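This is the structure, below, for whatever I ask next.
All protein chains but one are shown in place.
Labels A, B and C are assigned to the chains in the order they are written; within every chain, residues are numbered from 1.
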Amino acid sequence: MRLSSPLLLRILGFAFLAFFLIYWLPFSHALPDGLPMRFGTYRTIQASIACVWVLVALGLNILTGYNGQISLGHTAFVATGGYTAAILMADHGWPFWAVLIPAAVVSGALGLAVGIPALRLSGPYLAMATMALALAAPQVLKKYDGLTHGTQGISVRGDWSTAPGFIGDMVTQDQWSYFVALFLAVVMTLIAWNVIRGRVGRAFVAIRDSEVAAASMGINVPRYKTIAFAISAIFAGIAGAAYVQIVGYIAPESFNVLRSINFLTTIVVGGLASILGSILGAISFKMVDDISDFLPLGEGPMAEQVPWALYGGLLIVVVTIMPYGMAGAIRRFQMWLAFRKPSERRVALGGPALGIVAAIAVSELAGGSLGIIVGLVVALAITYSLWLPALVRGATRGYGRWVGALRGSRGPPGFVTSEDASDERSDAER
Amino acid sequence: MDELLQQVAAGLATGSIYGLLALALVLIYRSTTVINFAQGEMAMFTTFVAWTMLHWGTYWLVFILILLMAGGLGALIERVVIRPVEGAPTLNVIIVTLGLFAIFSNVATIVWGGQPQAFSHYPINDETVKLGAVVLSVHDLAIMLFAALIMIGLYVFFQYTPLGLAMRATAQNATASRLMGIRVGRMLTLGWALSASVGAVAGMFVAPIVLLQPPMMLAVLLYAFAAAVLGGLDSPFGAVVGGLIIGVTESLVGTYTPKEWLGPEMALTVTVFIIILVLVIRPTGIFGKRVLRRV
Amino acid sequence: MTGLEIRELTRSFGGIIALDDVSLDVHPGEIVSLIGPNGAGKTTLFNCISRIYDPDRGSIRFDDYDLVKMGPDDVVNTGIARTFQNVELFKTMTVIQNLLVGQHSRFSPPLRKGLFWRHANAAIHAFREVFACAARLPTSWREERLARDTAEEVVKFLGLEQVKNIPAGALSFGIQKNVELARALVARPRMILLDEPASGLSHEELGHLGEVIKSVRDEFRVTILVVEHHMELVMPISDRICVLNFGRKIAEGTPAEVQSNPAVIEAYLGE
Partner (left out) sequence: MWLSLIGIAALLLVLVVACGDDEEGEETPTGTPAAAETPTGDKTPTVAGPDEGITDTEIILGAHFALSGTMGAAYAPVLDGVRSYFKYVNAEEGGVCGREIVYKVEDDQYLPSGAVEAVAKLLERDHIFAMIAGLGTAAHAAVWDDLNEKGIPDLWIMSGAHMWAADPEAHPWSVAILPDYYVEGTIIGKYISENYAGKKVGFFGQNDEFGEDELAGLKNGLDPEKNEIVSEQTYEPTDVSVRSQVINLKNSGAEVVHGACIPPGCAQLIKESDRLGWHPQFFIGYVNADAMMFDYASPELMEGVITLQGNKMADWTDDPVIAEHHRIMDEYGNMPAGNFTVEGQLVGELTVEALRATCDNLTRQGLMDAVHTIFDDYQGDIGIPGILIDLSEDDHYGVEQMKLLIAGIDENGKGTWEYFGDIINFREQ
């Protein structure tokens, strides 16, 4: 296999990300032998669930981002996978590793079954048809309780989910679940990567861009659209199984329509048609829960609503100033960076890199999150002066659009892709 | 037979509620080709405002006022948050409406609390009208009347008034409309304003039934979305008919399917699968226009 | 190797007859032009050949294949590639990626006869394909490498090196047309349908395009059927010209014959 250098660097980048997730997120000290764990159970569980959402987001992005088919029904696929796993584990005593394949297969089969009628639909019509699945799933699960245990839900605790042998002595259950979820997330990211970069993924994108042209290239449009649905559902099914491993309980109420809609939000905020975007979107969505932790909310009766109202506002701002999500913003930053002087570039990137190293060092030596914060403040101080123009430009571009809109003076709404491409070209010309 | 008629009437009564909010969705879809997921929450919000105002004024005065205020709110939203993403991919606009959803539902909870409130001061009382075995309340008839009036009004507006034609033109091809001298921005603002007003009517009628509470419009919104899609998103007539079909189907499925494996628990499921079936046969809804693409 | 054989092809759209009993032969190695005023049915004929439209009546055969019985995605497998009038590039993909998609059919399974085998084969192949892709099996990256090499070759041939890593949507119309030609070529077809390749080109570029088309025919050994109404382009390159008007074939012959045909003159100059 010939590794082109960008690909190699990307793999390195992902390895770094994975390392970061394994090492940094749940533990500060790699050895779990009784050393104090800075990011303890709560953070571990949160990170595990983030991994589940990453899986769903990857699958949904393959379908919606790359293939252009909207789905508001992904909780139905997650629930299918989760229930398949839970039933096999709780009622038939299968071990976790053995249920992954059935969970993926059953969910994928449902995806195929949905993909076929979906062929004729597009846009809001497809959105409605898939949302119907998410609406129907809880009812179906409650009604046919012989198999699904109905409203009781299925509690899956016991040997099936614990870490094998000596590993079990080293890590707690939650940490083990985290490693399992992380492993699945990493493997599935690689698979998604391969699918997208390969012939199948190109066919998906071709269909999204022009069905007619895709067909005349020899791409069987209906077949690939159905395959996209099935692949997407397989990702969601595996996510469901991982969910069961982490939470240990699944019920019809575990997933609702709003969560389905949230998945879509996740990938748009992260970046459509971007694997990195799926990951960033899912993780940042999980982090929204934490807004309340650092807001001085008090104990008012409705204090918990405040962060969610803010979240709504944040969503609007993010989508407005980053039309291609976080991944798009990063691409744009890269673009900006590419036309800096090398000295500037070194500082702009070296600063944060140094800062991270400093942060790690300080926190390892001194302990506590204070060290990380100090290190980051230093890092930001170094780089802020250089990032500032870009930040201001990014902000004013959004603001300019906003002001223009208020004045009603904006020109005809162009196709954003080309507009953006021209933006980037003008960047290139400078 | 009586039972069937009763169930159909019940379905029609519920369905016209869906149809009412579906009309609001269609209005926005027609001017911007976006599904406004905040539609229900906007209606809930204006209904809460109306409820507060009802302590000071008479119902019908408040009703008119709230329609105007809702229109203003819709216009403001279009200008401030929708305009900056105009021209962005459709999904982005949908996400913006989801952001609005979160803002409205949470702000309403913060301001008015989460407890259900009785929507008092409601002048349309619970008197009933008997037509054979079928019993309908004045409230049901009022909803149906409003749904029909708004539907006809919108039809006439879009079909025969210059403003309505301009709005349709805008939705179909903004650039060309602009070249023809249509103030596209104003059309979009107007679309949102109108739609918020229609939504406000729906909110005013839903609140007495399900009690006034922040989540009250969520289910209505989902049903209305289904209704609009079933009818064909660009057709006001389709929206109402779609709503009625869904309402009646749910009633009948809940009553006449075998209880062992379907029954009322599965009414929603069966209904949505019927919708999917209809969509597979007619991919742009019953009354939707088929769009052909030329190469 | 009989080339393209169109017999009595008829297609109407709600009362308007777009193609009326059109018969046409294109022999291997020829450059045939299809001309006629706007709305004459040229693009409809193309769309019938590439199976975007179903003809109401008539037959289209290419070599041993009966195209009418095929789906739009099978056409390229028989050896016919095409370009589009208004450019149907994959806008978000770079030029190279467009050319990789263009080679999709190269690694598809060969066409099987018989309904059952076609579908069974397709299902098995789809599964294998996804698996090979997901697991990045050697077969998949070997194909990938072959495809990349071919794409680079064609890029060089058509002089697209400068733009090869730019998203197609960001290119000028003229270059997009060129990329479309490249995308048709990478499929290694035996026949190419060019739909108005000259639109959006300047006068000098027209001459160059004629050279390109000829050299494409010679280098890639393909048969070419062109829809065009720029006579400056059509006349020098065509072996034969077929003239359509209101869906009917009104003339066929060498450029000289057609130029002097009274019916053609009337169609173009009359009114």
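Convention: a residue touches a chain if its C-beta (ideal position, glycine included) is under 8 Å from a C-beta of that chain, and two chains touch if they have at least 3 such contacts.
Computed from a predicted model, the values in this text were never measured in an experiment.
S.K.: Which displayed chains does the hidden chain touch?
M.R.: So, taking every chain into account, the missing one touches A, B.
S.K.: Out of B:52, B:115 or B:161, which is the one that touches the chain we can't see?
M.R.: Result: among the candidates, B:115 touches the missing chain.
S.K.: Tell me which of A:46, A:107 or A:265 is the one touching the absent chain.
M.R.: A:46
S.K.: In the complete complex, the non-displayed chain touches which residues of chain A?
M.R.: 6, 9-10, 12-14, 16-17, 20, 24-25, 36-46, 49, 139, 142, 150-153, 155, 157, 162, 168-169, 171-174, 243, 246-254, 258-259, 276, 280, 283-284, 287, 289-290, 292-294, 299-305, 307-308, 330, 333-334, 337, 349, 352-353, 355-356, 359, 367-369, 372-373, 376, 379
S.K.: Mind listing the chain B residues that contact the chain we can't see here?
M.R.: 3, 6-7, 10-11, 13-14, 17-18, 105-106, 109, 113-118, 120, 126, 128, 135, 137, 206, 209-211, 213-215, 218-220, 223, 250-251, 254-255, 259, 263-265, 267-268
Criterion: only the chains that are shown with their structure count from here on.
S.K.: Where the CA atoms of chain A average out and where those of chain B average out, how many Å apart are those spots?
M.R.: Centres of chain A and chain B (C-alpha means) sit 32 Å apart.
S.K.: Rounded to a whole Å, what is the gap between the Cα centroids of chain A and chain C?
M.R.: One centre to the other, that is 41 Å.
S.K.: If you look at chain C, which of its residues touch at least two other chains?
M.R.: If we look for residues of chain C contacting two or more partner chains, we find 52, 84, 88.
S.K.: Chain A: which residues touch two or more other chains?
M.R.: 212
S.K.: Name, in rising order, each residue of chain C that touches chain A in their complex.
M.R.: The contact residues of chain C facing chain A are 50, 52, 71-77, 81-82, 84, 88-93, 97, 100-102, 104-105, 107-108, 122, 126, 129-130, 132-136, 140-141, 143-145, 167, 169-170, 183, 187.
S.K.: How about chain A: which of its residues touch chain C in the complex?
M.R.: These residues of chain A touch chain C: 1-2, 191, 194-195, 198-203, 205-206, 208-210, 212-221, 223, 227, 231, 273, 417-418, 421-422, 424-425.
S.K.: Which bits of chain A are touching chain B when the two form their complex?
M.R.: 64, 70, 117, 120-125, 127-129, 131-132, 135-136, 139-140, 142-144, 212, 257-258, 261, 264-265, 268-269, 272, 301-302, 305-306, 308-309, 311-316, 319-320, 323, 398, 401-402, 405-406, 408, 410, 412-416, 419
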